[in-house]
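For this depiction, one protein chain was excluded, whereas all remaining protein chains were kept in their positions.
This part shows chain A:
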Amino acid sequence: MNKYSVLVVDDEEKICKIVRIFLNLSPKIGNVVIAKDAIEAMLKLNNQEFDLIIVDKSMPNKTGLEFIENLRKSLKHSSTKVLLISGCLTKDDTLIAMKLGVKDILVKPFNRQRLMEKVSLLINLSSNS
């Protein structure tokens, strides 16, 4: 049975770690990799494929939206599922995200339940394959 692999990108390392622990509790998720910025994330993407990328909107240097834009430009990742997390949502950001094929946004602060709800909308986490 194939397990999902997830990439978590957030400049707040503690959030990455907490999200990783929550994701690993699901039997259907086999591999969680974390990155603290867009550059590290791109490196990880070169090495392996991911079923889902969870990325924070507000990051220094390259923002989450810029990262996703780059992602969409490459063939390999043009349709990878993306969950955007954000501390403050503006109308403009939402429109851009939607244009970039982001189907859902998770607003901070969030708890485990909300996180897993949104994740399962993007990748099937139910126990029957």
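Simple rule for what comes next: contacts are C-beta pairs under 8 Å (C-beta built on N, C-alpha and C of every residue); 3 or more make two chains touch, one makes a residue touch a chain; residues count from 1.
Convention: contacts and distances are computed from a predicted model.
Novice: Given the choices "Sulphur transport domain-containing protein", "histidine kinase", "YdbS-like PH domain-containing protein" or "Phosphonopyruvate decarboxylase", state the protein name listed in UniProt for the chain not shown.
Specialist: "histidine kinase"
Novice: In the whole complex, what residues of chain A lie against the chain that is missing from view?
Specialist: Residues 12, 14-15, 18-19, 21-22, 25, 58, 87-88, 107-112 of chain A touch the chain that is not shown.
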